[in-house]
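What follows is a short report on a single structure.
The complex is shown incomplete by one protein chain, all other protein chains being positioned as in the whole.
Note that the chains take the letters A, B and C in the order they are written out, and that residue 1 is the start of every chain.
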């Protein structure tokens, strides 16, 4: 964390700080994995110390070249992606990216992905010595690779095992990012909690598909891809709310956030912090706008701090619920 | 079926007829349940005989007054609804609506909903004597009521039992409409097939939620609601494709269709027919436009008939698949 | 019978308080609209999926004639959120996608000897001009009490003044007319009215409509309210716009938007419309 926290008087009057487990964030706004590169790409646009934090592109043990071309497709208020987890690998990240980030003044959360429990553990161990990495986010929910990823995320027992194993090999805050493509998300969230996770990040993308009707071929080389963007926000808000009711560990809300109002929905639903993904593509300054919007809201609503908003959704008695 | 089939020369040159099991449709475009009233409301806009068919609002054994006000909320490229299945009841439908429909020249599919297996059976029996009702669509997937509905749709064994029971009490074509809010849709589709369903309709709405950030209250009185509209199309196309691979009975594709291009995606993915829902609200003429667009496509692509398009998605070898 | 039309925008005027008046060519709708009815409207866009997705309900504010025949409808709107912001962008030459006329309008007796009290708050004024015009055409006794935050927000006032009727204005900041709320304006007439022969017609923010309804109930004055509810379709198929009356749930689009205030259950109807108007 940097000493630059007090630099921005326009948000300075509202206390936006939150805690995600033991991690103190200057504000609840992080950039989501896979939409913010390794942070460096955004330094041309703003000072990273404005953010509560950011999650790196998913790091695997070996560098991955990713899926064949035909990786993205726009959809109504959203997009499908099947990047296939192209990344520089954990060692490449440590060697080539981390030094460049320097003291960037915000939390760097390493999003990690293994093909086996052992790989997850090894990646965590490699990152352990670097204090610049504030925490880990286990991606057990990527729909776009055949091994690892969603295989863990769709089996509560596997979920438990991988989280427990990594928990045993890192002292850093451990977040687990869940797949929304399941019948009951709370089963997985509880498995993570029991295995010692410090927070649950959700959601990752929803599995979808788009077809070129002239060629009668899938738009994506991977056939299916993950849907993200504003389109999924109502689904994500519901899953975050449901999960926040089911576990005691904090929830980090993700899915279709592009405005402070969207972020507020997640916080009120029970998220302790939020991540912005797809919106970074079409508006690289979106995070700053959301942060400013949260500060405005605090002032308007005379909230002593944004943390007082978390989980304050009022539900009247007799209202139906998760039927 | 009416004799008016040949009335529209502009689509007449392309053969749009399809079969859903034993049911012959003049074109693959139906209106989806809950978005087309009992058909009567649309007669002021066009002749119902233009359609391949339509599904009635879900019919319960007793009339239902529905959920408390606060039933809909717009979302990016979609909407949430929690109508709570307000409907006139099966007897009210037979008494007050069916006579008014008269010989409307298209297939009327009765969407039905019971709170128990016995209720489903009773409703089917009440409709059995009426030849004006071409088929039944069992709604075992409504996310907005606490009994029945999704309780059946989230348990493969219950799904099997309810379909088998209704199968034993009707000779009409029997479609089953599935919930998309499950980890593996194919388990449910196969249960329906084994129980004797003639077709699988999917998808119903995805469970979502929206929050009023000023009042910190749910936008919907029911707290959660079902997400529909263009936003969900990529998710629906994927589920239809996956299901069409898994069962031999026809699949009726639903979800976010508002253009002939969207309908084509579903047909290519493996749907034998499609239904249009939410788009009826913002463009009551959408079905006619989709039908015309399908005819244009057939001519442009020199297809002898739209049925030749069904399930023609080409997937290259080595492409990933439902990982 | 409702019409689906692509209506060319003939005129677009901006007024203070983020109010916009659109005049659109829609002769079929113009010829068949009764006071209190509305249309579902969206700006015709160039993308295949409209954004926002759903049309917005707008009262038919006025009807213009050409060579004696109804030809254009006027819509008066206040920019609140996505839908109205979109509509407010309309320029001459653009098209509105319209569906209408919709709903049941106000009800009144053509016979004389009655007194008609129209109470409008803010953009609620859009729903009551046709009513005032019709009543005045019939030579009836009409009063308008029109309240807004400030004088500059009293859009459309001249259209009523033209009708040679009694007009009381109230503003919250006292910049024009009475200083206070419409209920304060109403009090001024209240002692003089005959409950047996007077009808109230109310359109505006819910707290205001609720307050007026309560006053009317106290003296058993007949009172009609025109409510604003979120609507997806506007013609009775989505069942999304229900409100609670003493009889049962009712659809605001087909049974309403005008309801008998005495039979309206405010508490249970709130959720439908409390977020329609910005706070």
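Quick note on the criterion: a residue touches a chain if its C-beta (ideal position, glycine included) is under 8 Å from a C-beta of that chain, and two chains touch if they have at least 3 such contacts.
Since the structure is predicted, the reported quantities are computational estimates derived from the model, not experimental observations.
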item	value
Of A:258, A:272 or A:287, the one touching the omitted chain in the full complex	A:258
Touch criterion as defined above, residue of A:119, A:212 or A:265 at the omitted chain	A:212
Touching the absent chain when the full complex is considered, from A:27, A:170 or A:280	A:280
Among A:41, A:103 or A:125, the residue in touch with the chain that has been omitted	A:41
Interface residues of chain A (partner: the chain not displayed)	34-37, 41-42, 44-45, 57, 65-66, 68-74, 76-79, 81, 83, 86, 212, 214-215, 219-221, 229-230, 258-259, 278, 280-285
Residues from chain C at the interface with the omitted partner, ascending	46-49, 51-52, 82, 85-86, 89
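Going forward, only the chains that are shown with their structure count from here on.
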item	value
Per Cα centroids, the chain farthest from chain A	C
Whole-Å gap separating chain A and chain B, where each centre is the average of the chain's CA atoms	34
Distance between chain centroids, defined by C-alpha means - chain A, chain C (Å)	46
Residues of chain C whose C-beta touches two or more other chains	49, 51
In chain B, residues with contacts to at least two other chains	76-78, 214-215, 221, 229-230, 261
